[in-house]
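Step one of this worksheet: look at the structure below.
This part shows chain A:
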Amino acid sequence: MTATTPALTDRVRDVLGSTTLDDASLRRWLHGLPGVDEVGAHGRAAMLGTRSVKTTSKAWALDLAVSMVDLTTLEGADSFGTVRSLCAKARVPDADDPACPKVAAVCVYNDLVPVAVEALAGSGVKVAAVTTAFPSGRASLPVKLADTRDAVQAGADEIDMVIDRGAFLSGRYLKVFEEIVAVREVCDEAVALHGRRAHLKVILETGELSTYDNVRRASWLAMLAGGDFIKTSTGKVSPAATLPVTLVMLEAVRDWAALTGEIIGVKPAGGIRTAKDAIKHLVLVHETAGERWLDPDLFRFGASSLLNDLLLQRRRMRTGVYASADRLTLAT
Partner candidate 1 sequence: MPTFEYAPAPESRAVVDLQPSYGLFIGGEFVDPVDGTSMKTVNPATEEVLSEVAVGGAADVDRAVKAARRAYERTWSRMPAAERGKYLFRIARILQERGRELAVLESLDNGKPIRESRDVDVPLAAAHFFYHAGWADKLAWAGLHGAALGPDGVPLPLGVAGQVIPWNFPLLMLAWKVAPALATGNTVVLKPAETTPLTALLFADICRQADLPPGVVNIVTGAGATGAALVGHPDVDKVAFTGSTAVGREIARTVAGSRKKLTLELGGKAANIVFDDAAIDETVEGIVDGIFFNQGHVCCAGSRLLVQETIAEEVVGRLQQRMAQLRVGDPLDKNTDVGAVNSAEQLQRITDLAAVGDAEGAQRWTAPCPLPENGFWFSPTLFTNVSPAHTIARDEIFGPVLSVMTFRTPSEAVTKANTTPYGLSAGIWTEKGSRILWMADRLRAGVVWANTFNRFDPTSPFGGYKESGYGREGGRHGLAAYVKEA
Partner candidate 2 sequence: MAARLDVRKTYKLYVGGKFPRSESGRSYEVTDAKGRFVANAAMASRKDARDAVLAARAAFAGWSGATAYNRGQVLYRVAEVMEGRHAQFAEEVARAEGLTAAKARAVVDAAIDRWVWYAGWTDKVAQVAGAANPVAGPYFNLSVPEPTGVVAVLAPQASSLLGLVSVVAPVVAGGSTCVVLASERRPLPAVVLGEVLATSDVPGGVVNLLTGVTAESAPWLASHEDVDALDLAGAAPLPGEDATVDWGALEAAAAATLTRVVRPAGSATSEEPAVEPDWTVLPDGPRRVLAFMETKTVWHPKGR
């Protein structure tokens, strides 16, 4: 089987150096990528974690982090009410401070997309939907595509899909690749419907991939298949986003850009709860991928409780006293 669009076929040929696209050729390519030394990666991430960011830079970093938040609710108990409430928070994160930036997006299950689209109309805050039988991804391709199409038709700006980790871990790379390609095509259907593409974030679920070598390979596979973003986790599996995982993914987008000229985004999701964690991630972005990626179009935080901690730190910097969470609005 070959990739479906001529452009994709060309790219696959250029990058893989092979005209056949199958598990074997993908395997040769992915396993030819340089390995990741776990101890070294941990050391580098830990060292960058000691960087100290102060005063004006910190204020700027906090604002940037707020503007990068994909404010997320992915619970079975989500309702119209909780999603509307979340959208209100996304528009005005800190009611006491009009200078506070909006978040990047609100991330919900696909059936709640219409609610979010309505609540966020005109705000500039994007609506992201998790699809493809999130979080396990255990469904047939037609179901995954229908899931995605549903969200796209309802007006989702961004689609967060999951890869088939079972297929990936058993070496069926072509299946993983083809699913991403197919979902990407559904995302492209938004052009006809809404006059713009839906951006595709590919969730690797790094906690199930187990090794950094796998994280690197899955990152490259997702970029080859046309993902706009690579995202660490669903937030339903532990460990979720960690500094070393984000480091390896940032290295992947940096090297992909050097190879193809394409700029792919990175989204760590799950487990980032404090402003301190967020700033460590921004340091990582700055020193690994570079300044270009310090942009909500290219780096996001998938999070819920993080937002309020960022707001507490903003308040602390503005007022000089430690702030109480009681003064902030609830997300849901």
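As a convention for this text, a contact is a pair of C-beta atoms (placed from the backbone, for glycine too) under 8 Å apart; a residue touches a chain by one contact, two chains touch by 3 or more; residues count from 1.
In picking the candidates, the idea was that all candidates are chains of the complex that A comes from, given by their letters.
Values in this document were obtained by computation on a predicted structure and should not be read as measured data.
Looking at chain A and the listed options 1 or 2, the chain it touches in this complex is number 1. Contacts from chain A toward candidate 1 in the complex involve residues 34-37, 39-41, 43-44, 47, 50-58, 60-61, 251, 282, 286-287, 291, 294-295.
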